[in-house]
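In this view, the complex is presented without one of its protein chains, the others remaining in place.
Chain IDs A, B and C follow the sequence of writing; residue 1 opens each chain.
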Amino acid sequence: MSGNSLGLLFTVTSFGESHGPGIGCIVDGCPPGLALTLEDIQLELDRRKPGTSRHVTQRKEPDTVEILSGVFEGKTTGTPIALLIRNQDQRSQDYGKIVETFRPGHADYTYWHKYGIRDYRGGGRSSARETAVRVAAGAIAKKWLSEKFGIVIRGYMSQLGEIEIPFESWDQVGDNAFFAPNNAIVPQLEDYMDLVRSERDSVGARITVVAENVPVGWGEPVYDRLDADIAYNMMNINAVKGVEIGAGFASVAQRGSVHCDELTPQGFATNHAGGVLGGISSGQDIVVNLAVKPTSSIAQERRSIDKQGNPVMMATTGRHDPCVGIRATPIAEAMLALTLIDHALRHRAQCGDVVVDTPRIPGKIA
Amino acid sequence: MSGNSLGLLFTVTSFGESHGPGIGCIVDGCPPGLALTLEDIQLELDRRKPGTSRHVTQRKEPDTVEILSGVFEGKTTGTPIALLIRNQDQRSQDYGKIVETFRPGHADYTYWHKYGIRDYRGGGRSSARETAVRVAAGAIAKKWLSEKFGIVIRGYMSQLGEIEIPFESWDQVGDNAFFAPNNAIVPQLEDYMDLVRSERDSVGARITVVAENVPVGWGEPVYDRLDADIAYNMMNINAVKGVEIGAGFASVAQRGSVHCDELTPQGFATNHAGGVLGGISSGQDIVVNLAVKPTSSIAQERRSIDKQGNPVMMATTGRHDPCVGIRATPIAEAMLALTLIDHALRHRAQCGDVVVDTPRIPGKIA
Amino acid sequence: MSGNSLGLLFTVTSFGESHGPGIGCIVDGCPPGLALTLEDIQLELDRRKPGTSRHVTQRKEPDTVEILSGVFEGKTTGTPIALLIRNQDQRSQDYGKIVETFRPGHADYTYWHKYGIRDYRGGGRSSARETAVRVAAGAIAKKWLSEKFGIVIRGYMSQLGEIEIPFESWDQVGDNAFFAPNNAIVPQLEDYMDLVRSERDSVGARITVVAENVPVGWGEPVYDRLDADIAYNMMNINAVKGVEIGAGFASVAQRGSVHCDELTPQGFATNHAGGVLGGISSGQDIVVNLAVKPTSSIAQERRSIDKQGNPVMMATTGRHDPCVGIRATPIAEAMLALTLIDHALRHRAQCGDVVVDTPRIPGKIA
Partner (left out) sequence: MSGNSLGLLFTVTSFGESHGPGIGCIVDGCPPGLALTLEDIQLELDRRKPGTSRHVTQRKEPDTVEILSGVFEGKTTGTPIALLIRNQDQRSQDYGKIVETFRPGHADYTYWHKYGIRDYRGGGRSSARETAVRVAAGAIAKKWLSEKFGIVIRGYMSQLGEIEIPFESWDQVGDNAFFAPNNAIVPQLEDYMDLVRSERDSVGARITVVAENVPVGWGEPVYDRLDADIAYNMMNINAVKGVEIGAGFASVAQRGSVHCDELTPQGFATNHAGGVLGGISSGQDIVVNLAVKPTSSIAQERRSIDKQGNPVMMATTGRHDPCVGIRATPIAEAMLALTLIDHALRHRAQCGDVVVDTPRIPGKIA
């Protein structure tokens, strides 16, 4: 497999370029009998789609999805679910400079040396446009996890550039363009983004994703640890440069007596582990942080080289997100959902009939 | 696969429990013709083995490796290389309390609920003892990468608890028990660890690993990104709670004009990317940071529950590393080597005959 | 993976139902730089498509393929190639009886018990219509193998029902509707098929496929043997019940002194091995035979049961191939091509730089 498939049992195989006919995927391994409609998927796509505020790219893509297979009379059949999103807004622009030079911070230089050929239109395969596919596939995973286990997967922006965003409430996440769990801070975020854009610059972000109600026992103990697969899936998101589970890098300076979560009959006393112990879910909330780098496409002149190795100066103009992190929350949720459903299926394959008398304690003390 | 195999083409399949007959692995996919001796592997194992200073566990394990197959007349044959390390120091101790209760911060509770059965002796499969296997397999990967491409993979401790360790020189890493690249700071580290131990506590660490001379073009662009596989492999190390590539979480607060590395004919101007662009190696140094949590086994009394769900107090006595991060450096190097060799083989499978006239620029400006 | 992906490095992931919106696949891992046009694929599809003679199903499907990604300016880019074939001729017929009963010899009963839900329209996912996808993907594999190594993959019908078809010439295979390498026998085949149809019955066939110019050294020695992967891929074709490599079942009664192919400087003296020794290609022609069972859909009344377990009598009317083997030749060629390209890539991953001084002998004595 050449890096376009995710998952062992609930598998997503993706295709498509930014400015080709379309993007899509095949979801294989979905359990049969799940009620699934176009709306289930479209709702998630709409959360990620471009052009919804002035703080994101102005490319107009309705991201309308078509289900080509695997759903019959409103239910999944257990056969592959193929999803297709036609590209709409491929501008017939002049790619002249991009063809011959490598945009700094982008995959242009690496693709060229790897493949010897490159679809330069909008970044081709390396475009973040591909992430729509994951959101679509993730919507299926989310629905199954929710119906089967009551699992809730939600994310929010926890930092924008230098601005930390205190968590106020899940309810506020949907109220603003930033997925900020804090409406009061939104004006500050807007001013900040307006400034960044006016300076023809971009900025990073930190996203937090949480899964609640994950049963104890999912994940493999040594190499396909649940947290390792989460890290893998998150780092597979364009522009992500760091992943933390639970206390993450803060655990470096922690003492064991602080970090290590005590168990009580009423639940886990704390959650520094972030819901994973020894690679296996503990029943605590799964808490993940990701670092999203600033967009590489900025309108400032920067040094680069052309294909012949000559120095050039180039600015990347066009329709770009000044902070790719702003649209990253639904993607991160999708990736977490895809990780979890795969391990749910792996768990029941090997341990589906394990019964223990031991009570399960709550993920947290109520 | 139930989570005991790493890699698609250079595959490591691991087995073994802390207090069973032994641990080991099968390395499949190694290119034939590589000169390989027991010493090549033993040298790396000796860097990780316990009992080498007062700051690590006092368990006495020589970690002597046996090659069971795949090497003939001093060279790899292309067939599976099986490695076996017999356990030596399994104390016939009283596991009474551990049998019936779940140690906080350990995998006891999660294993029990996953499998319904648990080898409680020394943590069984969840013991960090298994990491010796990776170091052994990684030694093979390291050697091939070095001989074939001149790749150098090295790591060091960059933070111990609250103490940041300024990088002085690679030469000093081997001079001290901490893998600190800074001999001057070692007395401070020793005092700190003595204090932590005297307080019957443990502490976390940050490890940095670097790969030099990795050619441009390794890695897959969308899902098996090189950085995603690195994150996966690092998070598969026991006790790791966070992974960064390049600037990592610092990129959250960075502007694009700062983060994004310019290209010049003389090389990349900076390396915030950490050697990976669009999931593919850029020829820059690959730079990875990991957060290692404090050891969960501490001799302080802590709250937990037993199998019946009753509250208990328990302290974990025995021979434990007060900072598992101290021995993590060779493991992290091994995991990086295993990631790279797998992508080296994947690259030549798909793109082995790609030729471009474009010059490759140096990873950094000399 | 739930059984819809083929190959480790050149991967085909398929989707689609007989009477859904369409069928298609994602081809992942294709080497970059291969010149590829729609015509390359369409030509192979046209060899398999229905309705080309009175001896095959009269369903009208132009099988027009669309390339959705992975090809840029006429060349493969190394990214996934998505292929889509829209279904055209889905008759809005009354499926009443099929909905509630299980057609004998079909997957109706097994799908129902496996999934608990079934797209009964034309057999849904179990329809041989899906094989068009493999022919399309196989066309890409064939082209690469041909351009890179001069490999020629061809097949023919070697038996129809009780009629053995003596091989006359490859040139004649394309001259008739049966893929028979023997034009003189065609009238006899036609009469035979007319008889079978008039009796509302169906009949089996044997197909032979040959790959020439495969280099020595492809295949894995123990479990992913080249012949094992061929057997797997062939048995994955609908209705195939047996596979032979080289002498196949005839080798049961052979002596070692007869079966075992001698080597001479001028080439192998015979080819009972069918081109594979110890799981690895020998440079001889790869020769494969498959047994295709008679079509299960016949218009005679047969015993079956309904969903409640009651006995019913049913005849399967509609548009069906009276001998599915007639259209199987291009499918078998495609499957062989897909097997070979996967092993070609696997070979160069592990052994890409092996050099031996030993001369390669011809596959056969000229």
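The rule we apply is simple: contacts are C-beta pairs under 8 Å (C-beta built on N, C-alpha and C of every residue); 3 or more make two chains touch, one makes a residue touch a chain.
Quick caveat: nothing in here was measured; it's all calculated off a predicted structure.
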> Of B:26, B:250 or B:276, which sits in contact with the chain we cannot see?
Replying inline: B:26
> Of the listed residues C:19, C:75 or C:206, which contacts the missing chain in the full complex?
Replying inline: C:206
>> Touching the hidden chain in the complete assembly: which of C:154, C:259 or C:364 does that?
In response: C:259
>> Suppose we count only contacts with the excluded chain; which residues of chain C make the list?
In response: 1-6, 8, 14, 102, 104-107, 109-116, 125-126, 130, 159, 161-162, 196, 201-206, 216-225, 227-236, 238, 241-265, 269, 272-274, 277-282, 291-298, 300, 302-305, 307-311, 325, 346-347, 350-351, 354-361
>> Take the complete complex as the reference. Which residues in chain A touch the chain that isn't displayed?
In response: 8-9, 29-33, 78-79, 221-222, 345-346, 348-354
> So that we can see where the missing chain sits, which residues of chain B does it touch?
Replying inline: 1-5, 8-9, 11, 13-17, 20-26, 28-29, 32-33, 66-70, 72, 75-82, 84, 114-119, 124-125
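Please note the rule applied: only the chains that are shown with their structure count from here on.
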>> Can you tell me, using the touch rule above, whether these chains form a line, ring, star, complete graph or other shape?
In response: complete
> Relative to the centroid of every protein C-alpha atom displayed, which chain's own C-alpha centroid is closest?
Replying inline: A
>> So the centre of each chain is just the mean of its C-alpha atoms; given that, what is the distance between chain B and chain C in Å?
In response: 45
> Where the CA atoms of chain A average out and where those of chain C average out, how many Å apart are those spots?
Replying inline: 38
>> At least two partner chains per residue is the criterion; list those residues in chain A.
In response: 1-5, 8, 14, 114-116, 125
